[in-house]
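Here the structure comes first, spelled out in structure tokens, and everything after it is commentary.
Incomplete set of chains, arranged as in the complex.
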Amino acid sequence: MIIVIKKDTTADQIEQLLSRLKKANTIPLPVYNGQQTIIVLSGETDNLPLKNILSIECVETANRISAPYKLASRSTKSEDTIIEVKGIKIGGKHLAMMAGPCSVESLEQMEMAAENLKKAGANILRAGAFKPRTTPYSFQGLGLEGLKILKKVGDKYNMPTITEVLDPRDVELVEEYADIFQIGARNMQNFRLLEAVGKAKKPVMLKRGMTATIKELLLAAEYILSNGNMNVMLCERGIRTFETETRNTLCLATVPLVQKLSHLPIIVDPSHGTGNPDCIPAMTYAAIAAGANGIMLEVHPNPEEALSDADQALTIGKFNEIMDTAKPIIKAVGKHIDPLPNQ
Amino acid sequence: MIIVIKKDTTADQIEQLLSRLKKANTIPLPVYNGQQTIIVLSGETDNLPLKNILSIECVETANRISAPYKLASRSTKSEDTIIEVKGIKIGGKHLAMMAGPCSVESLEQMEMAAENLKKAGANILRAGAFKPRTTPYSFQGLGLEGLKILKKVGDKYNMPTITEVLDPRDVELVEEYADIFQIGARNMQNFRLLEAVGKAKKPVMLKRGMTATIKELLLAAEYILSNGNMNVMLCERGIRTFETETRNTLCLATVPLVQKLSHLPIIVDPSHGTGNPDCIPAMTYAAIAAGANGIMLEVHPNPEEALSDADQALTIGKFNEIMDTAKPIIKAVGKHIDPLPNQ
Amino acid sequence: MIIVIKKDTTADQIEQLLSRLKKANTIPLPVYNGQQTIIVLSGETDNLPLKNILSIECVETANRISAPYKLASRSTKSEDTIIEVKGIKIGGKHLAMMAGPCSVESLEQMEMAAENLKKAGANILRAGAFKPRTTPYSFQGLGLEGLKILKKVGDKYNMPTITEVLDPRDVELVEEYADIFQIGARNMQNFRLLEAVGKAKKPVMLKRGMTATIKELLLAAEYILSNGNMNVMLCERGIRTFETETRNTLCLATVPLVQKLSHLPIIVDPSHGTGNPDCIPAMTYAAIAAGANGIMLEVHPNPEEALSDADQALTIGKFNEIMDTAKPIIKAVGKHIDPLPNQ
């Protein structure tokens, strides 16, 4: 059950309600979403008459949610969540176009990337400072130095930035330098990390684990939401199957499924989702036509010099072509990309 | 290696060439494609100098194909294969819109389906007379009676028809009544059935097996092509993964991959590919945007009365809506649906 | 529902019962198992009082089976099915040890194989005459010539033989020359082939499809059983997953699961199940310890000369070693291998 508390309710009144709920053998979790308190109720809620709850003075609304995810469920919130970052909206009809290199490598690389991507129509800049690499002997990212470059370039071009965080101990640091947290596929069920970004203020993009079901993705989002951070967007980036022609199997049915089950925006990452430059353009168009709320693409000013994921990085030229072909499709599905302000 | 023989070559000349090739420790397979003979050469072809082959009088062209599939490979034939069925083209810019119920159930049902689907813009009628069912105790299709109904309705509405064949012993019968053979996912590697339709004259749509790689799909197509039937189209209908929210995981990256590796048209089946009515419309738009050469949808005049696959069948009304939304996307990607003649 | 008919019942009495059952809106399928008739009842059986059925004179027993597979279910038959082939038993405590080359290549090869395998303790000889190959350009087996060699060698060494059948049109031919039909993984849902061997008299080993669930495997067995052939054994040969170190992922939990759900013997094929000689011995021991009713191994007198599956074939020497190590494990789990008579 989800109980929404009226905005002017005092802390005392909430405490009284919580203890009443506990006495009824339910487990109340109060979540403050920045504006008001929502109580997520688990335990023996079946015996609790809804009308009794609704008759309590400080209760605005209450309803039963049968899905195992409560705050992420469309039944809790029927309208689309729209996230705003430095004036750029993500969700509903606002298509986010996130692009950039896999890793921050240097100031020059990032400036060249940002300048060209902005010109081509991207409105969010992506790049990794902390890289989760399969082997300890690969380049692990520039760390703090990378964060500083990312911030400098984001500020210069007025582009919101997104970057991955790997460790709960780094959440504060990343929040200082970047605009959106990215939780990578390998950490989708790193619950301590999810709790840490759930307690932070900036939006989070949560990538689907390589082997996670949609239900598990929504439950992972629930860890963030139930810690008070309501600005969560999800990202389909392919699942692992037997097929080897593509790095992963990009599952675009995630887009309509998430939009039916949840109010959270759903982004698609064709770069990791296929790992195959022959497939990335077509999967970008397909994701847009399927109704995705955003696209994330790896673009490197000089792909052949990239320190990670070189195979799947697009050139600036190729990104321009994709944007051109995508335009009539974006229009056909009634979406648009919020433009960036000039610097 | 693929050796294309000049059109006016005599059977004797071809025989002589074949015995020369065998002496060189290669294994030549002559394939007559309706117009000329193509020799698919396997075995120790590495030692065979290409220029010697090209200097043989009856040889038109010859080239080495490194892919394990030869006749299906884009290297063998660079232009798109375009299949024509009763005046309707499939392939290249011609988008086939195949629709109809899962099974032929009655003449009334099929007439209602055909009339409405034609009106809505479908140009090929699908329905099964032989049904491959997981259990022996389920409805197995009307068989010959179903084929007769299908033909009657196809003739009445001037719609080409497609229907599944399950048994090499039924190939002749199905060819008599239907316009396109469908090989289902379960039979993708039923090699005797592939050989049988390879020896038939009518086009074949080969569905990807639930667990087949793209390479295996192309190799299965090769069984049909190497028996002389060049009118093969492929169909992505979802693969089996761990995800249970959808019946299968529809893998749209198949579209650009097949188009890169092969000249054969690639169709997408969102109905079986998701088995979930919430996903079918979005996956139809996505498949078109990805560049598919055709769409196959299950539509039943009365889904709640369907004898098979009732859950995933669309109503006529829903199909109309999908066609309306799809139009600007079809246009945006430069495709069109060939119109049917009036009856 | 399953209705077992008394042995001395006349055809007329059965006909009368069938028409009574049809009037009650149920769909009766009579199956003659060689000794008596069993009626598998589907349709609206919920409304049919069991006691009324039991009171019918010709009915021996009747019971409701909730599983979708009826004849394969342990609820229909609580004791293990034990299949006898030329004096060798398979099932219960009788462990079948099937071994031999992937393909019949020559009389010499097969004699060398049979002589050595028999000496080492194998009691069933396997080899393929019809080979289902991924590409049309690979060796497809010796066909009838292969069947003749197999029979000659089986007769000479008094070893029962097992070989694959691919086409319903070949069932009669294979039955003439071999002792056990093998249905390969690719044909597990080739329902017309299952029906054809279901109408034959010799035992059938049905291999699990690469992507089939246990339930689908049992339903495929049901196609054979419901056509009257009760001598069916199942075979776990690995499923397709993302792992590439092994050719397939051998799923040994199939053994206890099948033994719980069904009375049919379950064989394990570590050769195809791993395709990796480093894993075959350990998986043989594991399968025996898990309680498998038989093991199928690829052994070639000269693996490096094998025309198919050379990588995974064991040498005779290696097979001897495996048999030696396996002996105490076979004993520890209370099983034994029926010995062959001397020739």
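Residue numbering begins at 1 within each chain, and the chains themselves are lettered A, B and C in the order written.
The definition used in the following text is that contacts are C-beta pairs under 8 Å (C-beta built on N, C-alpha and C of every residue); 3 or more make two chains touch, one makes a residue touch a chain.
This is a predicted model, so every value here is computed, not measured.
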item	value
Overall copies of the shared sequence [whole complex; 3 in view]	4
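Following the convention adopted for this analysis, only the chains that are shown with their structure count from here on.
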item	value
Same-site or different-site touching of chain B by its copy chain C, using the half cut	same
Cα-centroid distance, chain A relative to chain C, in whole angstrom	50
For chain A paired with chain B, centre-to-centre distance based on mean C-alpha positions, whole Å	39
Cα-centroid distance, chain B relative to chain C, in whole angstrom	33
Interface hub residues of chain A, defined as touching at least two other chains	241-242, 244
Of all residues in chain B, those that touch chain A in their complex	211, 213-215, 239, 241-246, 249-253, 255-257, 260, 273-274, 276, 278-279, 281-283, 285-291, 328-329, 331-333
Of chain C, residues touching chain A in the complex	240-242, 244
Of chain C, residues touching chain B in the complex	27, 29, 40, 42, 68-70, 132-137, 166-169, 186-187, 189-192, 209-211, 216, 219, 222-223, 226, 240
